[in-house]
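For this depiction, one protein chain was excluded, whereas all remaining protein chains were kept in their positions.
Labels run A, B and C following the written order; every chain starts at residue 1.
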């Protein structure tokens, strides 16, 4: 079962599965953490353009040693590189691009997701406030939002809930949740279980989930090749 | 008296006098007609930057024959040239610049100006509607608006009035009116006559004006050298 | 990803009667002449156009007017179209004139996901009629709504297969905002260049805003008002 995976294995599995949602010509914004790993698993032959909200379209891989450039970073403030066709612009233009609905897909992490598609991923009351950064803009306006996260907290607490308990980032914004255990679609009827990992069962996934998972169609095995 | 001047002489006189309002480092937008002639009379040593609302800062003189470029025009759609330091941008950026109050001085023609500073210069009911172009944006947001126009219509009708009769372009927007006869300031008390041309008298100017001209200080002779 | 379409005809083939269409350019400068000509040949009707001008009589968008293809138009200046006056008198076209800065900003807002914004342009004029007016910091502003369209025709100097575009001098004008504000943006480029040939900081319109790229058929650009300086001056 999934619990036997290391954290690194879980994260790689999630990133691999998210990559299968990509299509040729997609413009994608990737949040910090697991989403950042997605480009490593883009199927050969697909051209996917990554937008970084600090003002870059066409983010390339991390630089080789000696090629790092302090003027060339992603929204996680990590050094990156250009690709052929990269363009740079201001933060106002970058968020005009995001707000205007031009981003096909936004992949973010989450602390909580609920069955209305509400998302909480920016603050925990009583803890140090870091700020929402660009998350509220991204979830409000991307054509599709995928949450890429571990299914439960490190302590095993539920993150997929009937109703978010933390301050929310956006209302009715999440389309799909991808975890190391399952692929779950947010629908008007609530959560629908679409796929489960090969090393788990629908019962185990339901147990690890704080809200009812509907089984409206045959549940497939998560494709992870 | 001014009536003895040809139209071309009147226009040159107005442009010459407007040029005296310029200061080093001014950013200026010039309307079609007389305002376009102002750069010919900029005092030596002053660097004045002309903005054109179609997306150019730093408009140079008309091109020499053979140097005209269809991609390089002013807002009057006339061929122009670059200067050292010219920049180009979109119409949205151009009007952001205008609306944001960054233009020191806007010089426009007018059909009517009234003692509240209201301006009418974009349409005559019953005649072909041409459109307001950028005039409403310019008068609403330039730091100072100077109207450069002939004192009366070709038929001798008043253009400087107690109240505009034509559809207005902007409310309380005009700071100063410069004609071939006079320089008139719009104040909270109405029109104040500041200067008269060497070939006329205050009485003649008042006769050619449809509203009361206040004489609050000694009237100077218009400087035209 | 290859957005290049090989013929101008193919680039405009799916534009239906009644579509809303933004057309770049300021007068004839930076206008997508080849795309306009192709649409005139196709004969699409009932178009709701948005453009600063309507070309001139007999050229550019003026040809669309003549062919009776435009049902309504939103712009800021139509002083070069004598034909338009007659069409308006005969109620053959709907015309809405708005300040040029409002036109530019409303299109920018349309592409930027901003449904409405406040501007001081037009306070106290016919432009403000029927619109919300609100005071901020002691000054009055009009609430203006965004403009979007089904299609946009834009004209660029250079473009690549990702749809990245670069404009030249004042031929930029309304093109970048229109590229962002339409569902389907079709870019007519003077020169198609290899991916990677455009300087990343010099790209005016990132490819994300462009669906189709086609090479211009118009090699000669028309000058609307040739003004020359006397030699030696």
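Basically, a contact is a pair of C-beta atoms (placed from the backbone, for glycine too) under 8 Å apart; a residue touches a chain by one contact, two chains touch by 3 or more.
None of these values were measured; they are calculated from a predicted model.
K.L.:
Which of A:35, A:85 or A:170 sits in contact with the chain that's absent?
P.N.:
In the full complex, the listed residue that touches the missing chain is A:170.
K.L.:
Contact with the hidden chain only, please: which chain C residues?
P.N.:
With respect to the unshown chain, the touching residues of chain C are 105, 109, 112-120, 134, 136-137, 139, 141, 145, 166-169, 172, 199-202, 204.
K.L.:
Which residues does chain A use to touch the chain missing from this display?
P.N.:
52-56, 61-65, 68-80, 82, 88-92, 94-96, 98-99, 118, 128-137, 140-141, 167-171
K.L.:
Using the document's contact rule, name the residues of chain B that touch the chain not shown here.
P.N.:
With respect to the unshown chain, the touching residues of chain B are 24-25, 27, 47, 49, 51, 57-58, 82, 84-89, 95-103, 141.
Note that in this section only the chains that are shown with their structure count from here on.
K.L.:
Have a look at which chains touch which and call the overall pattern line, ring, star, complete or other.
P.N.:
line
K.L.:
What are the two chains with the top count of C-beta contact pairs?
P.N.:
B-C
K.L.:
Based only on mean CA positions, could you tell me how far chain A sits from chain C in angstrom?
P.N.:
36
K.L.:
I'd like to verify one number: the distance from the centre of chain B to the centre of chain C, where each centre is the average of its C-alpha atoms, in whole angstrom.
P.N.:
A distance of 29 Å separates the two centres.
K.L.:
Report, in whole Å, the distance between the mean C-alpha point of chain A and the mean C-alpha point of chain B.
P.N.:
Averaging C-alpha atoms per chain gives centres 56 Å apart.
K.L.:
For chain B, jot down the residues that touch at least 2 other chains.
P.N.:
none
K.L.:
Please set out, as single numbers or ranges, the residues of chain C touching at least two other chains.
P.N.:
108
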